[in-house]
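Quick one: the structure is below, questions incoming.
Note that this complex is displayed minus one protein chain, with the remaining chains in position.
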Amino acid sequence: MNAVLEVKKLKKYFSTTKGVVKAVNDVSFSITPGETLGLVGESGSGKSTVAYTVMGLYQPSGGQILFQGQDVAISHHKRKRILKKELQIVFQDPGSSLNPRQTIENILALPIRLHDRDYKKGIAEKVQEILSLVELPVEYMEKYPRSLGGGEKQMVAIARALATNPSLIVLDEPTSALDVSIQAKIIHKLIEIQQEKNLGYLFITHDLSLMRNIAHRVAIMYLGRIVETAPAQQFFETPYHPYTRMLISSIPVVSSEEEKLKPGKIPSMGEIPSPVNMPAGCVFHPRCVDRMPICDQEEPINFEIKPGHWVKCHLWSPNK
Amino acid sequence: MNLSPKKSKRTKSGKAWYKFSRNPLSVVGLVIVLFVIFSALLAPWVTPYPAHSGKYVNYGEANFSPSIQHLFGTDVFGRDVFTRTIYAFRSSLIMGIVVLAIVVPIGVTLGLLAGYFKETWIDVLIMRITDIFLSVPPLILALAITSVLKPNLTNAMLAVSVMWWPWYTRLVYGMATSLRNEYFVQSAELLGASKFHVLFKEILPNCLSTILTKMTLDMGWVILIGASLSFVGLGEQAPKAALGSMVADGAKYLPEYWWISVFPGLAIMLIVLGFNLLGDGISDLFSMEEA
Partner (left out) sequence: MSQLILDIKNLTVNFRVYGGYLKVLNEVNFSVSQGEKVGLVGETGCGKTTTMKTVMGILPQPPGKIAQGEIFFQGKNVLTMKKSEIEKMRQTGISMIFQDPTAALNPVFTIGQQLYDVVQHSQSSDDGQSRLSAHEVSIRALQDVSLPDPKRILDNYPLQLSGGMRQRVCIALAIARAKQLLIADEPGTSLDVTIQDQILRLLNQIAAEKQMAIILISHSLGVIREWTNRVYVMYAGSIVEESTTEELFSHPLHPYTRALMDCVPKLTGGGTAEGIPGRIPDYFNPPTGCRFHPRCPHAFALCSEKKPALYHVNDTHQVACYLYQEVKQ
């Protein structure tokens, strides 16, 4: 199946007064229609930077971004119009992704006006259609974002992304700021819509339990690199990378079945180092319980330990 | 204790009034401003001696101290000071309105452009020009302009406009610079919206509350500057009534015939106070707090 999005050795560096920050360093992945790729990581991992670079909010420092086969690794200002229709993003903070001074109708009318020349039925009707797609009442059209709850605002943001009938939606922590019952509603809807329209999702979150239930494949990032990628079930049942194991063991869970699934308690040590001063060799080595002498010398290479399951770790590299 | 209101009338205008009137001083400001506006509009009908507003001389009634017939007394030409004060409101208000009508669209648009295109030549050009205008002491600038041109109300308004626009540019520049990084603006850009849409439909509406508050406060200040100009003879010319020139005319007669200067002076103070208090109320009105 042809990938909707293919990212190859993507790099994004920022020059700051303290030095060069390699926010994204050699990241590769692909997404096929109807698939959700989960990108998980903590602060400083670079996952949001990946999202923004794919969208064109940042100009990549290197690598390729192939959207439906075409290289679009440039800033969104220079991208073709069709891309603005096919590739959409839902931001993390529902509070600031909707203009507080515009009605819901106006907010949703914008993408329609820009991309749907064919609106013979009238924009208002199209807006109603989209609202019902996300199960929001038609009366909301005249409301302002401030009268809506956080979850409802996020639904509007999702509706806006769907309004242009895209092929891929990037979702950057869409439910992190929301309560769990509202999150459940939104995730449920997202999965439903994905199946209906065969959409690809690049789903970014730090919440591993959530990831388990929405992603088909998961990639975990640390300091700008993907350290492990696997199909969702394998990722959680047989994680290989020490960082993955550390992260999964720190998740608070609600049932004993889940407890049994977690790898033995690996107490997390230390914090993410400053991205300007990255450790030599494997960037995770200062916090790694399984550290070996080679780890601060050489960076490990990506190795396919099982079909579809890749790890970047000296522990699992073939030549030890 | 039954806390639910009997008739739940939480209307939009009701909510607005609630927010506004929480501070009673705002209501005072509103009353003052409304008084000034209405008395100015209805001057011929609410003043006792409408004829005194223009050319009128009656030395027999000159310099009368305040009394029932002449609430604020009369001036050197025998004109009723109260009537002239009310009529003077007209030129004050006109100055405020015209100056703001010129200054706000220009200043705001320049501020939006400079802020959105920050760190490009557009920003540099606009903001350096703004800086130049701001570095000249305002009154000096106004005086310079009006002394070159003929002294009258129109030129006074022009002079004040020239020195006033940069404040709006600065104000909006700051807001536009931070707003352009908001997710909702980026969403519009990512969707492919035109620059015009982003500037005027996404960013500007979020600046409006601050702009409106400033405009309200500015009415008072522009009127004050206008009075300063007419105090030195560079505004509305005699025999038309203007607050500043009335103060100037009466200054020679202080402290004997104090009422000729003091009442117009108090009127200036009242107007500025009124707009200031009203401005506070407007800013409360726009605050995002839930009523």
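Labels A and B are assigned to the chains in the order they are written; within every chain, residues are numbered from 1.
We adopt the following convention: a contact is a pair of C-beta atoms (placed from the backbone, for glycine too) under 8 Å apart; a residue touches a chain by one contact, two chains touch by 3 or more.
Please read these numbers as outputs of a predicted model, since none were measured by experiment.
S.K.: For a quick check of understanding: of A:210, A:282, A:295 or A:311, which residue touches the chain that isn't displayed?
M.R.: Candidates A:210, A:282, A:295 or A:311; residue touching the omitted chain: A:210.
S.K.: Any idea which of A:59, A:132, A:198 or A:233 touches the chain not displayed?
M.R.: Selected residue, touching the omitted chain: A:233.
S.K.: Using the definition of touch stated at the top, determine which of A:5, A:247, A:282 or A:311 touches the missing chain.
M.R.: A:247
S.K.: Decide which residue listed in A:25, A:183 or A:229 touches the omitted chain of the complex.
M.R.: A:183
S.K.: On chain B, what residues meet the omitted chain?
M.R.: Where chain B meets the chain not shown: residues 1, 3-5, 8-10, 14-15, 18-19, 290-291.
S.K.: Residue-wise, where is chain A in contact with the chain that is not depicted?
M.R.: 42-43, 149-150, 179-188, 191, 206-210, 212-214, 232-233, 236, 246-248, 250-255, 257-258, 261-262, 267-268, 271-272
Methods note: only the chains that are shown with their structure count from here on.
S.K.: Would you pull the chain B residues touching chain A in the complex into a rising list?
M.R.: Interface residues on chain B, with respect to chain A: 182-193, 197, 201-202, 205-206, 208, 288.
S.K.: Going by the contact rule set out above, which residues of chain A touch chain B in the complex?
M.R.: Residues in contact with chain B: 55-57, 76, 81, 84-85, 88-89, 91, 93, 96-102, 110-111, 114-115, 146, 157, 160, 164.
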